[in-house]
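The complex is shown incomplete by one protein chain, all other protein chains being positioned as in the whole.
Chain naming follows the written order as A, B and C, and within any one chain the residues start at number 1.
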């Protein structure tokens, strides 16, 4: 066991997967010699050489389009988008092809690849470097969307993503890259894509979130528990698509109250789908409206203003209290 | 007054707006001499010439990127995407720039443009020609998304979109292009972006939909009314973003029951947001879960199978009945 | 402005078999009679199948499709240069090449009647299905070529087709750039058929040729008479050989013409003249190839009659077979959304099937 940051944990998974299977290759802008702008690919170029750890030209559609070709020909590319804000350039390749080859050929041609991308705000970065747009990918049939929340699950889910037979969009909450460490086991762990995790058990209220929001969410849950003794269950979605609706429903059926916390703009975010799932599966158990605490439907502000626009522990705590008091 | 199809009505609005304002120009693939593959731009090239009705090279990012430049320089381009399935190629330009110049410059530079695109299934077309992916656009702050449902509102909303100070994604339900005619007044009408329409008043259940689904929805509402005398209110959203949440809430507060019908895949569609809005604003009035009748989370099948995957009147009728009986 | 010259480039055009079937002996490729007949048969089959599908489309027996009539040499010549270990990455107007790769006739009927089953056949492993998003497939071709290089697969390459309209897409540029930076074995054939729906080639791009795009990437580029099957074969053969032996990518512009409509939903009279089309009928690739075969005494009227009869029979049978097909599993899309099982998908499948029953 070793204490690791999320960056180190993802890096570990990439090392392990590349060692295990020589069809795994890593590609993207500055992932080789430079080891990635966040150093997520540290040591890979040295260990596996430039044919397997591939510095590409600066073209995101080119990166994903060629990765799709590689996957069709039997490789398992792990392609990096330097920031999720640039990833829309490859959206057409993913929507039009990566997600479709399996259904188009009724399973005869498949596209096992991973698209990694740091996403989300809170790191005082320039425009286009702090969006949280997981919903755009999660609405695509044929694509899985995974968002780890900590070093250990990041490592396990990256291993699962690399081994998965389908295209996986792996969104890394960059704000959580280095702010905390966690024990990560020696032995490889393989996560399960499609399953949410109960991060904390409780009986009075269900708090649902994912990615970088898990830290303030858990913090707020602690606070409310100690301030008023409420028992709060926290669900960490981990996979955004396909969503683990029954895990959410089980919890809400038990607690009767729910708060969903989302960094992204309010409308049509994952929180809306969580609410829709509760509606479908557990509405009659609700004792209060689901409280969605989200970003706002404004263009992501430059970083001078961003913190007011990302849900913080205070806002989450007040949201929990309102819902408990409803 | 004249009876017109939706194609004719949109064409009328384009003629009127181009006559009114010489900063309005129409551009896209085959919109000129060919008059558009659906003939939506019929007569424009002849009337306004090739500098205002511009056949562009085959490049969607190029079309929207240059349209943004034109808008920055004072024109009001109406750009066509030949089918919404090709529009993702311009998503990065819209997400990264079209939607942001206003906020980026605090209102000093703006992008008044319209992106028209036929969308949706039911016309036995090839792959990529029948998706319904309005949610991808509606999740973008700074972009308005309008979806007409009939000739008259299409004409009025197109006029509004052309005059709007912001980028408007104007999604045209191609299945409704020619299947019915409606009276369209002589005088120009200007629709109101951001407002839903009560298409039918009622008190027992609220049926929410938009675009091509409005026809089977209204049909099902009639059927259920005549078969069991239920009074069904039908809301036609017309604008998907910003969504008219209070209109939905008002109706559901009155009826206590709601069915939302969406052609798009289930997860993270506009129906989820409608449910989330009801949750936020009218949950305690609900006497049954909101019933969402949607496409499925599968890759849009080729047209041989598509009809089973698009909600039809039977499925909608059964959905209404279930919700009434809940 | 007087300056130093730092680069000098030249561009060439290849023509071997002229409109009258006269061959330039210095350029004539060394093809066996068997291969020549194979090529001729492929072109004729593509033409006849097009015509049959056109009739079927007008009768409502298949859906919209894009005929390849007139472009058979641009399509079949390069395909003849393929080995089974090469990959074919097409766009949507390469019927002849697909048939040469072993795709059954039934499959384009199926595809154009809205069934994914049309993409699935034995031996499809290295033939990608039709790609409708213009330009996108060229990047797949480069990725496949990269995998070949990575696996040090020798003596194999990728042949990718795109249209003149497709050259305007950013993906095409990115494909050429990645291919040249990586020096991978891929050959791009631009079927310049003069039109992208209603947009003439001259307004699609300002350059005199599309072949000169190769100069921007320092890769070999050539323009060929795309209605001359010997030229398209030879140029592709040379480029594929170079690619297979580590010489990297190439670009071929095949200048041809779409003699029919863009797709059966299109009316070309809106945007082009009858005269232009007439001119190009005179350059039809098939009769000139027949004359060439005749001049080599490989062909005669009897063989032609037999071939035509054979093709007709083959198409008749395929149509019959296609029209007797049924049992398309209604919930197949649920089987193929993912390669893993997920509760939410299975729940939705159950709802779908229940609804089917409700409709019944």
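The criterion applied here is as follows: contacts are C-beta pairs under 8 Å (C-beta built on N, C-alpha and C of every residue); 3 or more make two chains touch, one makes a residue touch a chain.
Keep in mind that what you see is a predicted model, and the values were worked out from it rather than measured.
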Absent chain's touching partners (shown only) are A, B, C
Per the whole complex, from C:168, C:256 or C:344 the residue touching the absent chain is C:168
Of the candidates A:15, A:108 or A:128, the residue in contact with the absent chain is A:128
By the document's definition of touch, the residue of C:13, C:61 or C:303 touching the omitted chain is C:13
In the whole complex, of A:62, A:118, A:194 or A:269, the residue touching the missing chain would be A:62
Even though one chain is not shown, chain A touches it at residues 29-30, 32-35, 37, 55, 57-59, 61-62, 85-86, 89, 124-129, 266-267, 296-299, 301-306, 308-309, 312, 314-315, 318
The missing chain sits against chain C at residues 1-15, 26-27, 168-174, 177, 180-181, 183, 203-209, 212-213, 215-219, 222-223, 234-235, 238
Residues on chain B facing the left-out chain by the touch rule are 25, 51-52, 56-57, 59, 61-62, 64-75, 77, 92-93, 96-97, 102-110, 141-142, 144, 164-166, 193-194, 242-246
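What we mean here is this: only the chains that are shown with their structure count from here on.
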Note, CA centroid farthest from chain B's centroid sits on chain C
Expressed in whole Å, how far the mean CA point of chain B lies from that of chain C is 36
For the pair chain A and chain C, the C-alpha centroid-to-centroid distance in angstrom is 40
By the touch definition above, chain C meets two or more other chains at residues 116, 133, 170, 332-333, 336-337, 344-345
Going by residue number, chain A touches two or more other chains at 92, 96, 102-104, 141-142, 242-243
